[in-house]
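Note that one protein chain of the assembly has been removed; the remaining protein chains are unaltered in position.
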Amino acid sequence: MNLGYSDEQRLLSESANNLLAARAQKKDARDLWAEMAELGWLAMPLPESHDGLGQGAVDVAILTEAFGRHLASTDYAPRIVLCGGLVAAIGSDAQKAALLPALATGMAKPALAHAEENARHDRAHVATQAARTAGGWRLSGDKIGVLGAAPDRFIVSARIAGSLRDRSGIGLFLVPADARGLRVLSHATVDGGQASRIELKDVELPADALLGANENAFEALDRAVDQAIAAWCAECVGLMEAATAATVDYTKIRIQFGKPLAVNQALRHRIADMSIQCEEGRSMALRAALYADSADAGARARAISGAWAKIAKSARFVAEQAIQLHGGMGVTNELDIGMYLKRVVALEAIVGGADRHLRRHAALSAAARAA
Amino acid sequence: MNLGYSDEQRLLSESANNLLAARAQKKDARDLWAEMAELGWLAMPLPESHDGLGQGAVDVAILTEAFGRHLASTDYAPRIVLCGGLVAAIGSDAQKAALLPALATGMAKPALAHAEENARHDRAHVATQAARTAGGWRLSGDKIGVLGAAPDRFIVSARIAGSLRDRSGIGLFLVPADARGLRVLSHATVDGGQASRIELKDVELPADALLGANENAFEALDRAVDQAIAAWCAECVGLMEAATAATVDYTKIRIQFGKPLAVNQALRHRIADMSIQCEEGRSMALRAALYADSADAGARARAISGAWAKIAKSARFVAEQAIQLHGGMGVTNELDIGMYLKRVVALEAIVGGADRHLRRHAALSAAARAA
Amino acid sequence: MELAFTPDEIAFQNEVRAFLAAHLTPDIKRSHALTPSVFSDPPVGNHWQKLLYAKGWAAPLWPKEYGGAGWTLAQRYIWEVESALAGAPSVTPMGLRMVGPVIMKFGTQAQKDFYLPRILKAEDYWCQGYSEPGSGSDLASLKTRAVRDGDHYVINGSKIWTTHAHYANRMFALVRTSDEGKKQDGISFILIDMDTPGISVRPILTIGGDHEVNQVFFDDVRVPVANRVGAEGQGWSYGKYLLEFERGGAMSSGRLRGALRHVEKIAAHYRDGERPLIEDPAISLRLSQVEIDIDALEMTELRIMSSLQTGQNPGSVSSSLAKLRNSEIKQAITSLAVDVLGEDALVWEPRRPLYELNEPLPLEEDAITALPEYLNGRAYTIFGGTSEVQRDIIAKVVIGL
Partner (left out) sequence: MELAFTPDEIAFQNEVRAFLAAHLTPDIKRSHALTPSVFSDPPVGNHWQKLLYAKGWAAPLWPKEYGGAGWTLAQRYIWEVESALAGAPSVTPMGLRMVGPVIMKFGTQAQKDFYLPRILKAEDYWCQGYSEPGSGSDLASLKTRAVRDGDHYVINGSKIWTTHAHYANRMFALVRTSDEGKKQDGISFILIDMDTPGISVRPILTIGGDHEVNQVFFDDVRVPVANRVGAEGQGWSYGKYLLEFERGGAMSSGRLRGALRHVEKIAAHYRDGERPLIEDPAISLRLSQVEIDIDALEMTELRIMSSLQTGQNPGSVSSSLAKLRNSEIKQAITSLAVDVLGEDALVWEPRRPLYELNEPLPLEEDAITALPEYLNGRAYTIFGGTSEVQRDIIAKVVIGL
């Protein structure tokens, strides 16, 4: 057992944090995505067989933790971990060759279109239909919460067989952004990003649009989403630590009744609680990363949902209290402090809230007890 | 609308508190029950037709609030409000004449035997069977949580018809303490009182043992239990206020690091929260009392369970924090401070916890929305 | 003791319901519902106040001699509950409930004659110049200075968190007229015309994306001495009077109840698979929890009202408690609403005012304000005295140290 970072990991953490801090300070507007490609960050979790570096969830977590700390790059997990992970896991050789190297260089910008209205984060909820045609497939249905600005293609989950929340019979389809019958309605997101709802109306696709010719892609999808959650757990740790640090700084400088706010014991204890939750969050994010690639799907799912249940609650607490302790300034757009909360809210919308994951954990625990 | 006490009510509150405070100070060991009978307290909620005073739930609450404040008389609500209330509500004239005047003078000491193993506070859970016989009834079954020391008779709920949790088909039977086939196993209770488990094995009863010849006593039972809960809500308010006052006194006197504990802002805010919960508890107990006698059973049940859900949680918080703020002394039997918590735990065991009543409230709300 | 209304009160309740049925049009309701600010948008609130004025109901608690409705507290309570449940806009408190009572109590006859009718008729819109950058909870440390120059004060400094300053034509402000003695001394209460030269207003956007508050700058702003209310240097006590009036006068449970009903409405049309979210056990328990919390606050408010009616003083614990619980319950409601949105809590709509947009919204109208309301609502536990300050106040009274 050894839970320390390797020298390479320490170096990665330092360079990621330094780079992002410097960009933030200089208000550097150059394309971060291109720079990340250059630095090899995009290639990190992708397989070595296709220009990737084959690194694991702990390395990804080092990166996303830095993103959280500097409120940067919300595209990494959905594009690299989710889309990249799915293609690497079940894509055909041709699909991998077409997409993975392009992901590593930052050229490809795919987006996973999976969530639907009324799904409430049930990952098997797929109403979008995929019908077999002479030439391949015809897709119809609506998707929501498709993350990222201007995707160049979508990986769309659609039901080939079974009923609404069956785990079997779900396929993933590669759909180009300019496909006929596809309508993309983009909207702003609470965390300052972009997302879209997409409508598919009789979208005709060739036979090889089905990822890996796999008509039961649920397991792969479930695993990829869990891996993305591990990355988001780490992002929340960075975010919580940054929010707490900003609050410590503010309460030390802000004078009320002739003394710094930070001398008030009630606020000190609040800050102690924020720090405790940062530490517990760090433990749970690490745990999530260590289980994210596990072969035991039940253990992985329990570790991921447990971590997220804890971290979502902690991050909401820390982000809300950071605002509270900033007083009036906290509820304005003049400081960044509200951005932490907005990002947490966005992640809960994407991943599901603490309640949802506590229920998943309890259901998995009951299943484990019964087994 | 007028939520102030009448002069009579103010007087009742003062005399009850003065009497109990004086008894506590003198460690007066004379029989409180006899004194309460003399003062007319036992007669208060009983009907005027049978030597009672016909007073309402608000007056009872004034009394039980004083009991809570002085950790006195845990027998009042189960004996007078529950047993007395049930006999008054559905008893035959003969049963009323036999029991109510004797309750008012303190001579009769009945106990309700209703709870059963695995009931989990579902009031319709009655497994005890009542079979018709030539001469009347034969009862068999086990009861738990029968409150009070050395009862002279029991009011036993038993199923005449229907299955385990049906609301219909439940009767209440008067069973003398010396009935053949009845076994009483008494035990100490966490709050320093006495209770028993009773076992009924083919207990033969005459036909007129069935209270009011009523074979569907659930409504009456449900209402009587709600009325007892209203009394216990008020008891908790007295208890919370006493625990908070004791804590305020202690933290002002106790010196740590050269200053009274009470100067610490973290403790001050805790005490503020305790006080807030006392005030909210007072509001909810009053609300419970005002709804306890309501003809609208749904509104009554919602008000009672809402009040208890709030008060059980608040009382647990206040009693636990009172111990915490008393430090080491709080966790010993040397001070009374632990008794507040023990009484709250006992009441939750009797009434069901906040969770249980929040669920009842939610179920009633859903039913109200559907209607 | 009696929770039920008297026959007179029931008659009044019916009158209120009839008035709301007749005058609270779907348009007004919609404008109010589509305003995610902490306060009603000024045009919406003003329009509503004018309708109330026509009925003689603009100022529930003002005495009749000043054009008030002269209601009993029970009548006002009925009004608050009914209008909140019906979805009526809230009228800005700045004139009617804040500066109005101060002018009434401490103003000159000329001030009363001029200002009070204008407040009543919504001819003036007031903003409050109290907080300053750097003061916050420590209000008495304010630094905006008013220096006497003949018949005028010359004002320099800056106010912050000034709600609707970009809309208001008048401000009541606390300004420093002396540095002698305690910091609470030397503060004066002054009425300022917002179009006086030297005043500039900088918008501050809240985290929900709304323009409610501002920073106001004073650069040699000349205000007639006649605009001072009461004695020079006594402003702090007037300001405190006003704050107590603001807090103790709150009857907030009706509005909370209305907000909870709105969440139930959203929860009834959002679904988890086939099941309406309102039937989800976790959601229904949280709805019940909030309902119970509102019940408790309502009874507390009624108890306060009952003791006020009999001439008793409910004390500062009551007003701090009501402020604290009201703000916490409000936040619980907005959190619950965001959780009901589920995946839709990602969707951000920055355009304002929402009720004037002609293009389609990215979410249902019922749901679109939940997210900015949650975010803006973080202010509930900050503005008007933070929750921490309220707990300090309660502890001080309870502990006596």
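Here the chain labels run A, B and C in written order, and each chain numbers its own residues starting at 1.
Heads up, the rule we're going with is that contacts are C-beta pairs under 8 Å (C-beta built on N, C-alpha and C of every residue); 3 or more make two chains touch, one makes a residue touch a chain.
Nothing here was measured: the structure is a model prediction, and the numbers come from that model.
Visitor: Under the definition given at the start, what are the shown partners of the omitted chain?
Guide: Visible chains that the missing one touches: A, B.
Visitor: Which one, B:L211, B:A346 or B:L364, makes contact with the chain that was left out?
Guide: Answering carefully, the residue with contact to the hidden chain is B:A346.
Visitor: Sort through A:R167, A:H187, A:R254 or A:R268 and give me the one touching the missing partner chain.
Guide: The single option touching the absent chain is A:R268.
Visitor: Among B:A24, B:L53, B:A98 or B:A266, which one touches the chain that has been omitted from the display?
Guide: For the chain that is not drawn, the touching residue is B:A266.
Visitor: Tell me which of B:I90, B:I155, B:A195 or B:A303 is the one touching the absent chain.
Guide: B:A195
Visitor: In the full complex, which of B:G52, B:G212 or B:G338 touches the chain missing from this view?
Guide: In the full complex, the listed residue that touches the missing chain is B:G338.
Visitor: Where does chain A touch the missing chain, residue by residue?
Guide: 1-6, 9, 58, 244, 248, 251-252, 260, 262-263, 265, 268-269, 271-273, 275-276, 279-280, 282-284, 286-287, 290, 303, 306-307, 309-310, 358-359, 361-362, 365-366, 369
Visitor: Since one chain has been left out of the picture, which residues of chain B touch it in the full complex?
Guide: 115, 117-122, 125, 144-145, 164-165, 185, 187-190, 195, 254-258, 264, 266-267, 320, 323-324, 327-328, 330-334, 338, 341-342, 345-346, 348-350, 352-353, 355, 359
Throughout what follows, only the chains that are shown with their structure count from here on.
Visitor: Taking each chain's centre as the average of its Cα atoms, which chain lies closest to the overall Cα centroid?
Guide: C
Visitor: If you average the CA atoms of chain B and of chain C, how many Å lie between those two points?
Guide: Centre-to-centre distance between chain B and chain C: 42 Å.
Visitor: Enumerate the residues of chain A that touch no fewer than two other chains.
Guide: 264, 266
Visitor: Which chain C residues reach two or more other chains?
Guide: Within chain C, the residues that touch at least two other chains are 388, 391.
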